[in-house]
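Missing here is one protein chain; the remaining ones are kept as they sit in the complex.
Showing subunit A:
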Amino acid sequence: MKRILRRLLLVLVSVGLIAILWALVQKTQSIDTTAIQQVNSQLRELKQVDATWNLDILRSKMGINKNYDQVTTPLQWLQKNQPALMAAVNQADASGIKQAADELRAAINDKINLVDRFKMQNALLKNSLRFLPTAVGQLRDQIVAVTLSDASIGINNTGQTATPNAFSSNLTKLEATANEMLTELLKYNLAPDEAIKTRVEGLLDNLAAQPSTSYPEQIQAQVDMIVNHARTVLKQKESEDQVLASIEQVPITARIDQLAAQFEQSFEAALKEKEQWRIALIAYSAGLLLLLALAMLAVWRSYRSLDQANAFLEQRVAERTRDLSAALANLRESQLQLIQSEKMASLGQMVAGIAHEINTPLAYVKGGLEILSARMEDVDALVNETSGLMNLMTEEPAGDEASHEQQLAEQFATVQEISSAFVETEAISEINGLLDDGLHGIGQIAEIVSNLKDFSRLDRAKVAEFNVNEGIESTLKIARNIVKHRRIEQQLGAVPLIMCSPSQINQVLLNLINNACQATTEETGVVTIVTRPTEQGLAIEVKDNGQGIHPDHLSQIFDPFFTTKKVGEGTGLGLSIVQRIVKEHGGKITVDSVLGVGTCFTVELPREYQAHREQELSELNQGGIT
């Protein structure tokens, strides 16, 4: 769990570092100059549009433009281009730009409104200016018509307050005033001047003033119309000039330049910032590289420590191997010791048997010799008395013959008595018998010793040609103490000589025979020993008619320390050693057992002794009977 968390943390930190790197890279991405270029080109275009606009306004004023469509085209341009421009403004995160844009927009709106006003005034001015000469002409025509008709009427109509002359002079004056006014107004239109304007206004006042005698209705209406239009011209001309002046003053160009400058400034600021980010990126990259290098160092270190650990591990393994080897050696040693002790146990058993075997002939050799020793007093007496007789007979009597004779007789009787005792007791034959017995006993002992020698083959090479049948003979002799109460049936076949360690094979035989005897009872026990040649060599069977081995134990009987005997009676190593010896000879040992019927051990041995086993065998022999 902790490890997972640590890994997660590591991953998060890595992702974070990469994200920062990515962000920095993004920050240092070259600035999109197309945006600023687009803005610049749009602003340049706007400047151009504005200039054309001004020109079109002037053209409209001067009547070169026949309509106001041209004056409205900037609106279409704005409609089309404003969104992009505004987007650029909104995207530029600079208050300066926004303010400049707002100011520019305000200026443009001012101008649009002023132009709208201009169109209104210009249309009216144009119409009135255009109409006034016509209107004045119409007035003239009307005056002429009225004067003519009045002149004809005036003769008949004397009820008129004014004289026809006065009436016509009024009209003539009116016409003249109207004409003057028109001239002055047109002058004013061409060159607006306060003085002219005042004059025009004066003339208009004159025109508008009710004359002493009222004009005919038609003429009055015409005059009113003229005054109305003339006043319109004055008013519209003045407003138009003001509007045009205002239009001129709308600082669109300045605002465009201001906005462009703001954009430029922000662009430069962005460049500067980008440069800073670039430096930051370089620093960060350097940091990352350093971190990476550290990480690699750490990895390299950990690899190295791993190597060291490996080396240490190898060392440890070697040590362990050594320890294990030592332990194995110890084990082997103790195994050998165990085997040795088993051997010593067998030997002890054997020695006990042999001692018993030797003891019997030794006892009666000793008894015979003791009897002989006792008989030797009689022989000694006989020899001494006979020697005394001989001396009496051969020596010159030194005295009394009689006594001598007497002595001689006496001596003779003694010798006779002893001698007859000898004959009577058949002492000589008894001595001879005792000597024979003694010799026989010694012969027996000599035979036992000889068998022992045969059994252990101490006088032979460790591996030698061996007759198994002879081995069985000598083993049976060695084990006489054990086998003497059993019926031993030998069915020894014509087996070949085999190369083996005779002492070990004898040990095997002794062990098997010993086991067979122990498995049977004294009265009924029959141990059958069979030898027969096989393809590879020979087979030895040791059968008994004992109680058999329990099937549960069959698989364990070759295990070391497995025994069913009472504690102290067996080591549990016997069969284990037997199996080992047989295996080391390249042979095999099998067992058949039926509970209550008997057991049969079969040992198969090859003719040739395997050379590669020599070593193990010699090891085995180190603890052997040597």
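One rule holds for everything that comes next: a contact is a pair of C-beta atoms (placed from the backbone, for glycine too) under 8 Å apart; a residue touches a chain by one contact, two chains touch by 3 or more; residues count from 1.
Here, contacts and distances are computed from a predicted model.
S.K.: Leaving aside the chains on screen, match the unshown one to its UniProt name from "K+/H+ antiporter subunit F", "Cytochrome c peroxidase", "Chemotaxis protein CheA" or "ABC transporter permease subunit".
M.R.: "Cytochrome c peroxidase"
S.K.: Among the options A:127, A:220 or A:536, which residue touches the chain absent from this view?
M.R.: Of all options in A:127, A:220 or A:536, contact with the hidden chain holds for A:127.
S.K.: Given the contact definition stated above, which residue among A:27, A:59, A:105 or A:119 touches the chain not shown here?
M.R.: From the options A:27, A:59, A:105 or A:119, the contact with the absent chain belongs to A:119.
S.K.: Can you name the residues of subunit A that touch the chain not displayed here?
M.R.: 66-69, 71-72, 75, 79, 113, 116-117, 119-120, 123-124, 126-128, 130-131, 135, 225, 228-229, 232
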